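Inspection log for the structure reproduced underneath, given as structure tokens.
For this view, one protein chain was removed and the others were kept in their places.
Showing subunit A:
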Amino acid sequence: VPSRQAFPLPSLPRKQPTVLVVCGPAQNGAIGLVCARHLRIFDYEPTIFYPKRSPDPLYRDFTTQCEKMDIPFLSYLPTEVQLINDAYNAVVDAVLGAEAEAGEGREPCAAILATLKHVRIPIVSLDVPSGWDVEAGSSGGISPDVLVSLSAPKQCARRFLGRQHFVAGRFLPYDVQKKFELNPPEYPGTECVVALRAPR
């Protein structure tokens, strides 16, 4: 949903509403698979790059759901960044989330992030811009245009300088919110995401 709100279909520059969804090997990547499926339902044309597939049965089912919905899976990510800029309107970064530690140093993530650092089309990062330290943020890492914080913003979100910051955490029960002093903003109507003001 946040991808759709940030980039409504009619506003996309390319004729086809193409979106590249780059999925890492763990939970963040699995969330990317679910996101890709919903983008498809919303009439976008997602393509997935999922080089290191999780053996988790739940995540394998997510993969099957995407395949059966005719969402193509790339066999490699072009290192020629212009190819990505030309083919897609935006990239969803679902490579590494808050759980990643040395993940960004290992292949294939390191190569992916090196490429993504140079794309000119907008990047939508899920939870944590991949490669950023979850608390300190990053210098010289990827610069997403949109950040979707899951449950609640992480510390590194303070360093986010992109256009739009959404929180997707409406499923959190009140006592969990209170216990962790999350103080989430009000979600409008029945929306599952709320836009926070992007810090400047």
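Simple rule for what comes next: a contact is a pair of C-beta atoms (placed from the backbone, for glycine too) under 8 Å apart; a residue touches a chain by one contact, two chains touch by 3 or more; residues count from 1.
In this section, contacts and distances are computed from a predicted model.
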item: "Sodium/hydrogen exchanger", "NAD(P)H-hydrate epimerase", "AP complex subunit sigma" or "ATP synthase subunit g" - which is the UniProt name of the missing chain; value: "NAD(P)H-hydrate epimerase"
item: Contact residue for the chain not shown (choose from A:Q65, A:S138 or A:Q155); value: A:Q65
item: Footprint left on subunit A by the chain that the document does not show; value: 1, 4-5, 8, 40-42, 58, 60-61, 64-65, 68-70, 170-171, 173-175, 189-190
